[in-house]
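Removed from the display is one protein chain of the complex; every other protein chain stays in position.
Moving on, here comes chain A:
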Amino acid sequence: MSATLTEHDAAPRTPGTRPPGPDTRSGRAPKKKKFPFAPWMLLAPSIILLFVMVVYPTIVMFITSFTDLEIKNKMLDTPANFVGFDNYVEVFTMSDFPAVLARSLGLMVVLTVLIVVGGMLIALLMLRLSKGWRLLVSIGLLLAWAMPPLSATVVWGWIFDTDYGLVNWVLNTLTGTQDFRGHGWLANPWSFMMVLVIIVVWQGIPFAVFTFYAGLGQVPDEVLEASQLDGANAVQRFRLIVLPYMRNVLTAVIVLETIWNLRIFTQVYALQQQGGLVSETNVLGTYLFRQGLGEFGVTAAIGVFMVLLLMGISYYNVRSSLKEEEA
């Protein structure tokens, strides 16, 4: 994801947008003007990488979404047929698509809010901790972050297991009853989502904490001190001083979390393997994956839709952060 971050920084230095020569009034550079080799050479690796990893697959996905490409076409070397907007019509008329979309968007909002708010609170906490405690919290966060999502989800699935899960045992022990014997946490779509939110937030918070913590270090102490002398309380200091200084960091984290949380796949998929009803817990990613075997046209159409959706959602955030940079 560093592509987004570095690109922000690199943007103002893009050659061509700042013509080096003084005489460009005619709009066409005079012949003697040299092509700016050095900057372009420096940019070349990232441009090539972006093209191979991003532009080309996006174009292929876009084209595929208008065809009926199947595995068969690839194996037998036959071209796919162009079917116009059929795939899009099929996706948007599927009876369960609106529910999947709503579920994904709802999850995205809940997850992003929890991760950003929780991350900020823990980052503020870390500012005030002594060195030893701070180290302990950092290591704990790092471990949660470093664990592969698949393994983490499987372990969390065991914790919430219907027959032998830790949670059921703890609840039974605490209440002194057998009410939770065989309670299926994943069977009900709402409690499935609760377990899912716990897993994703648990694993998503460390990134937000570290980023915010680094950002908080940039807030000058003098300004905070001055405001304190002026009688600003803690909430006011946070809202009026810390937040404005943190604005860029905050935007970056929110945009990234929005993207990550809308395209969650591993955790949902792995949890669905352990229980629950697939049709009532699908999000866009798993819904796409569970379309027919090798129906690339329809899945590409869903993919294109997801890209457009993400760009739309992030448009406002990116625009405001870029304005800030230009100012």
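Here are some notes:
Just so it is clear, a residue touches a chain if its C-beta (ideal position, glycine included) is under 8 Å from a C-beta of that chain, and two chains touch if they have at least 3 such contacts; residues count from 1.
Definition applied: contacts and distances are computed from a predicted model.
Comparing "Na+/H+ antiporter subunit C", "N,N'-diacetylchitobiose transport system substrate-binding protein", "Class III cytochrome C family protein" or "RagB/SusD family nutrient uptake outer membrane protein" against the UniProt entry of the hidden chain yields the protein name "N,N'-diacetylchitobiose transport system substrate-binding protein".
Annotation: of A:A102, A:A187 or A:A226, A:A187 touches the absent chain (contact as defined above).
Only one of the listed residues, A:I48, A:A234 or A:M311, touches the absent chain: A:M311.
Of the listed positions A:M61, A:V197 or A:V219, the one in contact with the omitted chain in the full complex is A:M61. Interface residues of chain A facing the missing partner chain: 1, 3-4, 7-8, 11-12, 14, 17, 50, 53-55, 57-58, 61, 70-72, 74-76, 161-164, 178, 181-182, 184, 186-187, 255, 259-260, 263, 273, 275-279, 289-290, 292-294, 303, 306-307, 310-311, 314-315, 318-319, 321-323, 325-326.
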